[in-house]
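There's a structure below that I have some questions on.
Just one protein chain is left out here, and the rest sit where they should.
Letters A and B mark the chains as written, and numbering starts fresh at 1 in each.
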Amino acid sequence: MSFELLIDILIATVPLMLIFATVFAFTTWLERKALARIQNRIGPNKVGIPCTRIGLFGLGQPTADGIKMIFKENIVPTGADRLFHLLAPILALIPSMLVLCFLPLDFPWLNENSVKAFLLDGAVIFFFAITGLNTLAVFMAGWASRNKYSLLGGMRAVAQMISYEIPLVLSAVIVVMMVGSLDAAEIAGEQKGGNWFVFYPWGFAAFVIFFIAALAETNRSPFDLPEAESEIIAGYFTEYSGFKFALFFLAEYIAMFAISGLAVTLFLGGGDGPGLAVLPWLSVIWFLAKIFALIAVMIWLRGTLPRLRVDQLMGFAWKFMLPLSILNIFVAGFAWHAKQLDSQFIMVITWVISLAVLYGAASGLNQLNRGKVRPREYKYAE
Amino acid sequence: MNEEISFWILSAIAVLGALVAVRKRNLIHGVFALLVFFAGLSGLFLLLLAEFIAAVQVLVYIGAVGVLLLFAIMLTERVAGDDDRRMISRGWSWGLLAAAAVFVVLLLRPIQQLPSQDAAQPIKPSVEALGHKLINPYVVTLEVLALLLTAALIGAVTAAQGLRMPKEEDSPE
Partner (left out) sequence: MSILGGGIFKGMAVTLRNFLGSYTNKKERLPTIDYSWRADGALPQGIGDYPKEKGEQLSDTTTVTEYSRNFPMLLHDGGEPMDTVRCVACQICERECPPQCIYIEKDYDENGKYIKRPAVFDIDVSVCMSCQICVEVCPFDAIVMNSQFELSTPDRFGGLLMRRDDLLKSNDYYHKIHPEEAAARDAKIAAEKAAKEAKKKAAAEKARAAAEKKATEAAKEDAK
């Protein structure tokens, strides 16, 4: 193996991992702080510079957590499958780290001749293929723990992930249709200059579906049934402690970044933003800023919404998101053909019609799924 | 050179995975070993610059078939299997014969063509070409397959409907 190639690969991948691992630590702090403020609490504010009383708004908390996690006892339950119990967190981390490579980040330290992390024709389809592996890690953890709550959490996770992967992929299909490529860099390049897909009606609908499905894919509230504390303790990682738990935690957050990054690539213009003509490396900053905006919305939603019931979760995926995303593909197909005619008037008409169709379909599906709601009956209480 | 090293590593992973999948008594271990085999295979596809096939291998075999197998296993009893460690089961000679026959049938043509192929021929990554192939010459096959899958889906829904328990009368408890 040539030495230069190895160096190139390291230059491309190591900073990627370091950036996202650091950002992960910061995000946990941010999440705890924001959730606390939403719930009228202060949040972490003690850990700052060691041996002093300087709190720094608790910014030392991730470091303290990390140290605690590493030195904690590693408990494996009796009767657990020791090999799988060890492998599951690693298997959870690998795909989430791997998919980061498919994001079209233009790093300033990489010149044109140097190797990008991954230059794949089908980056988008690879992204979906590899995120799907998370499901197996979750199931593996649930099964290996030999704990009924873990197994329940694992099965819930599997059912939820395979259900929500369909609307996720189908909404990404719209962008692929519009661009005519599966290459992430090409998709991001198509949206240069504010021509983001989210600004079109079909793109917006796809973005909303994608975002909701992404929440479910990464087990974020309100779809955090696999780790519902009030029902099944911590779900699939009930029996994990110490560093293995930290790995699961890391994997979950990295998966959040990855899927937000994909949403940014597909719908929010990738690294597009003002000031690129003067400073080309700003695109990395813009990309990360957009990821953070999406993460902030995820945290905000977690502070707002209660958890769904299992039947509501499944019903929402199959009865609402799936039909809507299929309809959206049709709408986008018509829009693509309308665009070929190259007429302003036809474009306006397409916009109006697609807006009406999508909104009408969404509210119609909402009405259909509403079911018969009647006041709650109490059988025994007077 | 790089390709050769990668090829041997990936082949070893695939073969080992397949062997463990066959040998393991514990069904869950077997399934995961099978998934390792699939992963090695997808790596080999990637090595052949067949990116789309590799992605589909991961998406369909590891993602979908793996989960399907796991679901099926979770519905069975005695996941851990019997503690029976006999190396070779009874009808082994027939199995070997069948395997050899399949091997010969599958590999006859490629082996015949082998010397004439130019191995160093550069191949262009071909997601687009594959798409055109799927839509143009093979469109009927694709549609028939889609119809078949739809029928299977409807069948699954019907089967699930039929399994529904009779509605219980209002019991006093």
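Rule of thumb we're sticking to: contacts are C-beta pairs under 8 Å (C-beta built on N, C-alpha and C of every residue); 3 or more make two chains touch, one makes a residue touch a chain.
Model, not experiment: these values are computed from the prediction.
**Student:** What shown chains does the left-out chain touch?
**Tutor:** A
**Student:** Determine which one of A:Thr22, A:Thr63, A:Asn195 or A:Thr304 touches the chain that has been left out.
**Tutor:** A:Thr304
**Student:** Looking at the full complex, which residue from A:Phe26, A:Trp281, A:Phe330 or A:Tyr359 touches the chain that isn't shown here?
**Tutor:** Only one of A:Phe26, A:Trp281, A:Phe330 or A:Tyr359 touches the chain omitted from view, namely A:Tyr359.
**Student:** Of the residues A:Leu5, A:Ile42 or A:Leu279, I need the one that contacts the missing chain.
**Tutor:** If we include the chain that is not displayed, A:Ile42 is the one touching it.
**Student:** Given the full complex, what residues of subunit A touch the hidden partner chain?
**Tutor:** Interface with the chain not displayed, on the subunit A side: 34, 37-42, 45-46, 53, 300-301, 303-305, 359, 362-363, 366.
Keep this in mind: only the chains that are shown with their structure count from here on.
**Student:** I'd like the Å distance between the centres of subunit A and subunit B, where a centre is the mean of that chain's Cα atoms.
**Tutor:** 28
**Student:** Under the definition above, what is the set of subunit A residues touching subunit B in their complex?
**Tutor:** 1-2, 5, 81, 84, 120-122, 125-126, 128-130, 132-133, 135-136, 139-140, 143, 155, 158, 162, 165, 181-182
**Student:** Over in the complex, which subunit B residues touch subunit A? Could you list them?
**Tutor:** 1-2, 5, 28-29, 32, 35, 51-52, 54-56, 58-59, 62-64, 66-67, 70-71, 74, 125-128
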